[in-house]
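A single protein chain has been omitted; all remaining protein chains appear in their positions.
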Amino acid sequence: MTRKTNDAIEVRNAVKRYGTFTALKQVSLTISDNEFFTLLGPSGCGKTTLLRMIAGFEDVTEGGIFLFGEEIEGLPPHKRPINTVFQNYALFPHMTVLDNVGFGLEMLGKSKSEARKRAGEVLEMVQLSQFSARKPSQLSGGQQQRVALARALAPRPKVLLLDEPLSALDLKLRKAMQIELKHLQKETGITFIFVTHDQEEALTMSDRVAVMSAGEVQQLGDAREIYERPRNMFVADFIGETNLLEVTVDQIDAGRAACHLGGGHRLTCDAVDGIGAGARVHMSLRPERLFLSSAPTESESLKARVRENIFIGTDISTILDLDDGPEFRVRASNSSRGTSRVFEPGTEVFVNMERGAARLLVD
Amino acid sequence: MAKGKYDLRVYPGFRAITLLCLVILYSPLIVVMVYSFNASPSITNWEGLSLRWYADVFTGPESAKFKSAARNSFVIALIAATVATTIATLSATAILRGGKFRLRTLSFGLISLPLMVPEIVTAVATLIFFNAIGFDRGLLTILLAHIAFCIPFAYLPISARMQGIEATYEQAAMDLYATRRQAFTRVLLPLMAPGIVSGFILAFIVSLDDFIITNFVKGAGVETLPTAIFGAVKQGIKPNIMAISTMLLGVSVVMVTLSWLISRKDRKT
């Protein structure tokens, strides 16, 4: 059943079980050619298992995996035109950098000299030409990371898999590499599938993100979509900081849902498919989309009392107690415009919402 | 497309070779064990189960020789293992708990020397040494030689154990007003016990099993079990020898198993 498609990878109803433990429950997703796709989730969510199944290191218990429309399940790793950048790089310690990078080409039947020539070009691309005669142990962590990248790119795979490749680097280097990886992906035109547990990293780099938890894809979409329109509690809580409030939906009217929470506070936000009037659900309120004022600015401003201000460099976070309601957080940027909205502890204030700050969640 | 796990750790044939390896290792021992229960005086024919060769070892014409050889073997092994274990424990304490010092590497080298020098060379050297200082060969020369080459066998499990014990235990003891000696006897030694027992058992087996060195340094007419067996085997393998071998084999296996169980149980706690 071969059919050519533009989907680089299709995972169709993939299930992975280890004995009685189910690591993946019926995952289906398609990744387009030339896409930077990220699998994001906490450890144990199944993201690495899925990646290893695409690479061929784990078999699929049920379902199939297709590369440009052709089933690859059952092929050993060395017969899949897919390469991997490993978490701890797995550079061959007994080979030079050049031979590491040329290894895949050599295995594909290229002559040693041809492999070395191409390896040299790829090393040039990651700016490591001057280290080609060294052994991996003589390189810094960041340099080893680039070698691992060059090694996986050298055979020009159809899909490149990256298994938390930046997790061992320090923050600054990680940020620089994020941008470099993104550029490299656009330059080479190779489909990247990136695995990470770092939501900021995922949002920075990816065209699309699949948020995973407990062996299932919770939400799939681009960075904005996932951040601004989280589908459920898990996604809203995992991505960024948020206030989760329990609310009751009173009525739905013209795409807007009117809700109330404890203490008689009322809130209106965009309606969501699957949540009707009378439902008791959670609402996510992004703290940076809220601002404080001494007087109500609109009819739905929430009355609260400042408990504590926490200085966190770029932002100032304020913890508030809602009248007859739960604890609450508001973030203001640490700029002259933002700090003007900071109030002393004990002050009575009003919490106001920017449009789109509130979002109803499916549990 | 057939679905099946491609496990790149598995190499076809390796399991078969491992099983072959075990067959090669165990089949000679098992065959001798089985034939030691053979009723026939001939070693080629099987005439049914019997304990007659075990009875022969204890009551037969050669029983006196075997009894004295067994007594010599066990007495020497007991004393040699005790002395070697004591020396090894003290040395390990100095080497692993005595800080860095000039003779440290050299001391370790000296202790492992009997493992590196070919046994036959040690045997020749020891024989010549006793001859040169005019020491009459007999039980005592065997014992002295055994103490020397048992030390590294006792040392290895003891030092392995000591490396696994954090120095902070003794430091804590001394912080709680124990003297150095008390820290050693009340804290380090009890923690070391499994390693010391393993070391003793290994030293005991090594002494019990030694043939080459014993053969060189023993006096005329003094025999241990291995030299007695060797002497008898030179005349051909007889069923009573297989019975003795089986008993000696049993002693070794029981002791090694004991040592293994001790170290394993200890790792769990």
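Going in written order, the chains are labelled A and B, and every chain counts its residues from 1.
Convention: a contact is a pair of C-beta atoms (placed from the backbone, for glycine too) under 8 Å apart; a residue touches a chain by one contact, two chains touch by 3 or more.
Methods note: contacts and distances are computed from a predicted model.
Protein name for the hidden chain, per its UniProt entry and selected from "Carbon monoxide dehydrogenase subunit G", "Polar amino acid transport system ATP-binding protein", "Sulfate adenylyltransferase subunit 2" or "ABC putrescine transporter, inner membrane subunit": "ABC putrescine transporter, inner membrane subunit". Contact with the undisplayed chain is limited, among B:Trp53, B:Phe66, B:Phe200 or B:Phe216, to B:Phe216. Within the complete assembly, B:Ala145 is the residue of B:Ala145, B:Ile158, B:Val197 or B:Val222 that touches the hidden chain.
Although one chain is not displayed, its contacts with chain A can still be listed: residues 55-57, 76-79, 82-84, 86, 88, 90-94, 103-104, 107-108, 137, 151-152, 155.
Residues of chain B that touch the chain left out of view are 8-11, 13-15, 17-18, 20-22, 24-29, 31-32, 35, 43-44, 86-88, 90-91, 93-101, 103-105, 107-108, 110-122, 124-129, 131-132, 144-145, 147-148, 151, 156, 162-167, 170-171, 174, 180, 183-184, 202, 205, 208-209, 211-212, 215-216, 226, 229-230, 233, 237, 241-242, 245, 248-249, 252-253, 255-257, 260, 264.
Here is the rule we go by: only the chains that are shown with their structure count from here on.
Residues 56-57, 59-60, 71, 73-77 of chain A touch chain B in their complex.
Contact residues of chain B toward chain A in the complex are 1-6, 8.
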